[in-house]
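Heads up, one of the protein chains got dropped from this complex, but the rest are sitting where they should.
Coming up: subunit A.
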Amino acid sequence: MKARTGTTAITSGVSRGWIELRQAFSGSELVNQVLWPLLTLVAIFFYRNREFRHTGFKLGALVLPSVLGMFIALGMILVIQYLTVEREDGTLLRARSTPHGIRAYFIGKLFMTSGCVVAYLAILLVPGAFMVKGLKLDSFGHWATLVWVLLLGLVATQSIGAAVGALVASPRAAGAITLPVMAVISISGIFYPITALPDWIQTTAQIFPVYWLGLGMRSALLPGDMAAVELHHSWRHLETFGVLGAWALVGLLLAPLVLRRMARRESGARVAAYREKALQRVG
């Protein structure tokens, strides 16, 4: 019995994630999901052939993998938004009133968010591979790099997102979190190589996962000689693993603590109070 109930959180959580993933990509929701990756593709299309600083490397080839890295990092924002919204609308309280519900809820959420991120990557990469010249897609080693950077990136950004989401008071406050994240993205060498930026900005950017996700994706999808345009002229896999791993570790240690604290505080009276507040705002 113990073993069986222990797996309930995982099986129910995963099936929950599947159902919500399907919902996220059906009907009118589909437009919201596909809009940003498609707009990004359009942008890349228009400057795909521009050259970076007479290096002979095309910006399109540099930016497409970097953008994949950015979309992995955006999983963090998704998690924050889901957590704050679903705490307010009572989803989390329902989870709390169900056996294994809270654990299944989080497993489902991480599964669903990861699924969304992977879908974004596919939407970007499949047409992008035909659009942008110079990607290296025929080597097993490169795909293996893509997979480990992706997995580590999903764990790092979403566990941090879950911890932040638990601490943020409301969906309105969650909206404000988006700004600093965008600021970090803008200095992380996603849309233009980081070597073009001043030193102190380069140093700051290297604290956060976004730069490393972009670098990891470039190392996975570009030929080896393109490492020449990176900092230290290297893909720096060890450092990538180190920084992403450190964020993942912090997230995995912190998230369960703050999530448990958050879940413990939910009650019918609290959800009624959220509703009251939200309805006042609407009315």
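Just so we're on the same page, a contact is a pair of C-beta atoms (placed from the backbone, for glycine too) under 8 Å apart; a residue touches a chain by one contact, two chains touch by 3 or more; residues count from 1.
Please note the rule applied: contacts and distances are computed from a predicted model.
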| item | value |
| --- | --- |
| Missing subunit (named according to UniProt) among the choices "Ion-translocating oxidoreductase complex subunit E", "ABC transporter ATP-binding protein", "SoxAX cytochrome complex subunit A" or "GntR family transcriptional regulator" | "ABC transporter ATP-binding protein" |
| Absent-chain contact - pick from A:23, A:139 or A:178 | A:23 |
| Where the unshown chain meets subunit A, residue by residue | 1, 4-5, 8, 11-12, 15-16, 19-20, 23, 29, 86, 89-91, 93-94, 96-101, 104, 266-273, 275-276 |
